[in-house]
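The other protein chains are all here in position, but one chain of the complex has been omitted.
Entry: chain A
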């Protein structure tokens, strides 16, 4: 089982610091990383390995917690503990910080771009989720401030093709939001996890969501629209999300990140026990009660907590991971024969 996920190379990306998050550019050729050393680094392929192409410094006064690329690949957003979010724009000679989004009361934990490229979401320890809109003049305006969570919000992610936003929080829930009239509202709350939900990821179709938690489980949720043939009850015109699978017993510590490959459907997890695991859905697929099995497990993927796993959007099987040890690792995943 070990051979399914093999190490390609390791980089000391954020020396003497933690590497918190990774984001592949939409074209798959660049990897952005951010860390406790307050900078964002961009990595590109160089021969068989990877080299640092750019360092985006002087944007933040504290740890950069997350980075996110705009769908067009021209902009990069970085969320920081200094309560701001920087927007970097690709220029001929590098990246330049064009705007700083302020407003959160304290540490910004996550940032994400909507598939349309016009909307951005940020979330913070101040328990709120903000939705921002950008116009043609690259002016950002706050469109909504959502106070649905009762605790620190850890992660926000957009649906792959709709303007539907998901957030994960220290309050043990996942919430979903969409626009109604001229404001954004929380349209669903996913309860079930017994502790902090650290991350969420939609599958390629957007019909399912995976969430990972401090309770050492990964849960898969499925969307049921009103009038669905399975007979799942919905209130009004909003769809209901139901938990259809609970992956427990695989992880020995907090699961900090989950990544669902939109090319192959493989599910990767980043765990506090220093390991990376990959799960595959057993076929034939039974949508109402899917089963996932462990396809790969690298016990000492890093020397410390693994904070993030990210599938390359264009190259199937290419996985990047980063850790508290400041390193980035690149992996080649091949779905094993027997799964």
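Quick notes on this one:
Note that in this section a residue touches a chain if its C-beta (ideal position, glycine included) is under 8 Å from a C-beta of that chain, and two chains touch if they have at least 3 such contacts; residues count from 1.
We take it that contacts and distances are computed from a predicted model.
The complex includes a chain that is not drawn, and of the options "DNA 5'-3' helicase", "Cytosolic Fe-S cluster assembly factor narfl isoform X4", "V-type proton ATPase subunit e1" or "Cryptochrome circadian regulator 2" the UniProt name matching it is "Cytosolic Fe-S cluster assembly factor narfl isoform X4".
Here the missing chain is touched by one residue of A:150, A:195 or A:303, and it is A:150.
The missing chain, though absent from the display, is touched by one residue of A:103, A:192 or A:316; that residue is A:103.
Residues 102-103, 105-106, 126, 128, 141-145, 147, 150, 182-183 are the ones on chain A that touch the missing chain.
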